[in-house]
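Please find one structure pasted underneath; my questions will follow.
Here the complex is missing one protein chain, while the rest keep their positions.
Chain nomenclature is as follows: A and B, assigned in order of appearance, with residue numbering initiated at 1 for each chain independently.
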Amino acid sequence: MIAQPAPKRDVLARRDSIVAGLRALLPETGVIAEALRLKPYETDGLSAYRQVPLAVVLPETTEQVAAVMAFCHREGVRVVPRGAGTSLSGGALPMEDSVVVGLMRMNRILDIDYADRCAVVQAGVTNIGITQAVQGRGFFYAPDPSSQLACMIGGNVNMNSGGAHCLRYGVTANNLLGLKVVTVEGEVLEIGGAHMDAAGYDWLGLLTGSEGQLVVVTEVTVRILRGPEGARAMLAAFDSNEIAGACVDSIIASGIIPVALEFMDRPAIHACEAFAHAGYPLDAEAMLIIEVEGSVAEQDDLLEKISQICRKFDPISLKISQSAEESLAIWKGRKGAFGAVGRISPDYLCMDGTIPTSRLPEVLRRIGEMSMSYNLQVANIFHAGDGNLHPLIMFDANDPASFEKAEHFGADILRLCVEVGGCLTGEHGVGVEKRDLMGVQFSETELEQMRRVKSAFDPGWLLNPSKVFPLKADAA
Amino acid sequence: MTDRLEPADEAALARLVGEAHAEGTPLLVCGNASKLGMLRPVQAARTLSARALSGIGLYSPAELILAAGAGTPLAEVAAAVAAKGQHIIAEPPDFSALLGGGAQTLGGAVAANLSGPRRVAWGAMRDHVMGVRAVNGIGETIHSGGRVLKNVTGLDLCKLLAGSHGTLAVLSEITLKVLPAPERRATLVLRGLAPERAVAALAAALGSPYAVSGAAHLPAAQAARVPALAWLGGAVTLARIEDFASSVAYRSGRLRADLAAFGAAEMLDDAASQVAWAAVRDALPLAAEAGAVWRVSVRPSAGPAVARAVAEAFDAAWFFDWGGGLVWVAGPATEAAHDAVCAAARAAGGTWMLLRAPEALRAAVAVIPPEAPALAAITRRVKAAFDPKGILNPGRMFAGI
Partner (left out) sequence: MQTNFTLAQLADPDTAASNQVLRTCVHCGFCTATCPTFVLLGDELDSPRGRIYLIKDMLESGRPATEEVVRHVDRCLSCLSCMTTCPSGVNYMHLVDHARVRIEQTYRRPWHERGLRALLATVLPRPGLMRAALIGARLARPLAAFIPGRSMPAQRLRALLALAPAHVPSPSAIEGARVHAAIGPRRGRVALLAGCAQQVLDPAINEATIRLLTRLGVEVVVARGAGCCGALTHHMGRHDPAMASARANIEAWCREADGEGLDAVIINASGCGTTVKDYGFMFRTDPLRAQAERVSGLAADITEYLARIGYAPTRAAPGLTVAYHSACSLQHGQQVTAQPKALLRQAGFTVVEPAEGHLCCGSAGTYNMMQPEIAGRLRARKLANLEATRPDVVAAGNIGCLTQLAGGALPVVHSVQLLDWMAGGPAPAALAGVSHD
């Protein structure tokens, strides 16, 4: 179990009065404080880490969030913002003395403006909910993390979520125009709006991906884009990871930027096929999902160009999707990949490092060696276009030794990512999981610089405590 | 003349800033000083230029990344990637004609986070900054981001530093995402549209599935300043499509049909498109105007209202980029005119930047919108978090910060 700073004893001692104070600010069902009902809030998508909070609040408006923040600030209570609780880095892990601010009830779409191609939504709207609201007019919200069905836009902003299509459309930060946020003191701030680019400091850019360290996000103005005329995926299967990796380089070098370029290794192919029945090639060592967009003729043209490149690498098979249903099934397998691994292993740790794409074969080889020496299976899923690697380390949580090994294995993989010129996390965030590895990527000077920025927003370090930064700073 | 410091490497840069920090000496931070004519004038005894931190250290076309010293001339970067059929997709503008400065550096383009017409389709300059190295106001060297396209490790200081105009740290090295340059460009031109109608046409173009990567509107007087557009006579409304040649042919045909209600569209070929969009990017239609130039960013549908408001307030020249969302305005360099621009931007819920004006005016007015008190307090604290003694470009963005 990961080390956590000591809870504030005075806060724990005032539990009843704090809960009473919160109850005065919110509707009856908006405060949860009974031990048994708090239990399901003890964890998020990374269930290996757990801690029951002091209380959970479920505000319905920005004003209620502001009131809760002002109250907690006055009382010196730590606050953990939470969206759908799908974080894979423990981003919503509570502390014993913290109040969880759940934004799931703020799930309304406030405005859709097709002429200006933007939408204003509350933080608790799901990622896919935005696309569903605008797709009738042919529009979509571009970032598409695999958990897009469930994850909420407020969480996406805080984690700067990516997705399979960010090679073409960018990550969350590239698709935002404005935010409504609440500061730790309970002040409501408007950042940006429906226009592009701040004239002053780029608060939008800084707050995006700040993992709840700086403010609580309650409303988001997102860009919505008109979708292409159509899109089609193809599968290319290869005999080895090296060959598939070389094929990726060759595609990019040709000047074609597919809207998505995904890589799976053999264990991942098998787990996902069992879930999605998408016709993945079970005899392959590595598989690419390549998607292109445009009119049917444009798709044909691009897929032919890509097929020609793939053929140079002796593929086991090349399969171009023939229908929307087939493409959907291909993506269903990829997007359900993490959960699908649950079919072949009771538990997994999902790593999220990024590496220079040219180092993929080497990195996969070394992960394979580690897998042997740790004696833990691993499945690799890779956003090949942008270098984001997701090794899924399988273990058995009912066996403490197995979990400890998996944690070490994961840390080794992330060190390897940094060593080859990459980073610890491409889209899941540092959270609590990679907190203590930050020193691998950043010098103490750099961490101090980031801590000072955090302090500029949150001088008392009340917001989402014990995440992102190696622990020592929290103690101060 | 002020003292001029030109450190030859990052270590020297850190040493010089460290010394200035120790002494509490304000520094005017720049690259080639090409943008000193914009924003607030800086009162500093010394000038610190990063121009000597020059050279491309890493360029990996297959990985779509390039890293170079902040002082590298942008033109050098552009030429290097062009040789591999790639480009800097945010299309950073060159304001040498507008501001009369020299050739800009990569660091300057990032520090100002100014983006060209492709902003609407492909994001801003800051969206393509993968990593930076920089020296903060204490003289400490820090890095943020890296050389990979996806990275959410720690706070994103790249974005904070991009667009901070050298007030938080001095950039020393930048890693950029680059992308394949299109094989072909073409531009649809609609003629004689009034501003509202033009913005509606551009909204239709940007809301089409044909990946329009530029959407501008120039009134007759401004169009006449651009050789590639002058022959058309009258106001022009431009929509650009860039991609493989076959796609450009197909999509421009479809778009032309879709926009038929706005009139019959002329087509600009690849060469004419390049000239026309470079002019839009660099605000050339306003470069020859006397007086001040503002950049107003609003929701696109509010562009015409901003243009109308400024035209009613003073003798204004203007044009739209970003589908109406970026209103370029030229007018007299007076506080009254500035107030009118600010009022119009505020009424539209947007922002402004006083891009060109005599020093006296730039020193006297809010060159960018003042922040709400709670946010202004955060600004002061963040500034102090990087530059506790306030030695880096003091007052460049906000008076007293």
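The rule we apply is simple: contacts are C-beta pairs under 8 Å (C-beta built on N, C-alpha and C of every residue); 3 or more make two chains touch, one makes a residue touch a chain.
Computed from a prediction, not measured in an experiment: that's the story for all the values here.
Engineer: Which chains here would be touched by the one that got left out?
Structural biologist: A
Engineer: Of the listed residues A:Arg15, A:Lys39, A:Arg137 or A:Lys312, which contacts the missing chain in the full complex?
Structural biologist: Of all options in A:Arg15, A:Lys39, A:Arg137 or A:Lys312, contact with the hidden chain holds for A:Lys39.
Engineer: Considering the complete complex, identify which of A:Arg105, A:Arg266, A:Lys305 or A:Arg452 is in touch with the unshown chain.
Structural biologist: Missing-chain contact among the listed residues: A:Arg105.
Engineer: Touching the left-out chain: which of A:Leu54, A:Ala119, A:Ala340 or A:Leu389?
Structural biologist: A:Ala340
Engineer: Which listed residue (A:Ile2, A:Ala70 or A:Ala397) would be found touching the missing chain in the intact complex?
Structural biologist: Result: among the candidates, A:Ala397 touches the missing chain.
Engineer: Looking at the full complex, which residue from A:Thr29, A:Ser323 or A:Ser373 touches the chain that isn't shown here?
Structural biologist: In the complete complex, the chain left out is touched by residue A:Thr29.
Engineer: Taking the full complex into account, what residues of chain A touch the chain not shown?
Structural biologist: Touch set of chain A with respect to the missing chain: 29, 32, 34, 36-37, 39-41, 43-45, 47-48, 58, 84-86, 102, 104-105, 107, 124, 126, 128, 132, 147, 149-151, 275, 336-343, 346-348, 397-398.
Basically, only the chains that are shown with their structure count from here on.
Engineer: What is the distance, in whole Å, between the centres of chain A and chain B, each centre taken as the mean of its C-alpha atoms?
Structural biologist: 30
Engineer: Provide the residue numbers of chain A that touch chain B in the complex, in ascending order.
Structural biologist: Interface residues on the chain A side: 113-118, 138-139, 159-160, 162, 166-167, 170-171, 173-174, 183, 185, 187, 189-191, 193-206, 208-210, 213-214, 226-229, 249, 252-253, 255-257, 294-295, 297-298, 301, 354-358, 383, 385-388, 421-430, 434, 438, 441-443, 445-447, 449-450, 452-457, 468.
Engineer: Please name which positions on chain B make contact with chain A in the complex.
Structural biologist: Residues 60-64, 85, 113, 115, 119-120, 123-124, 126-127, 136, 140-144, 146-160, 162-164, 179-181, 183, 200, 203, 206-209, 211, 244, 246-247, 250, 297-301, 322, 325-326, 348-353, 368-369, 371-372, 374-375, 378-379, 381-382, 384-386, 397-398 of chain B touch chain A in their complex.
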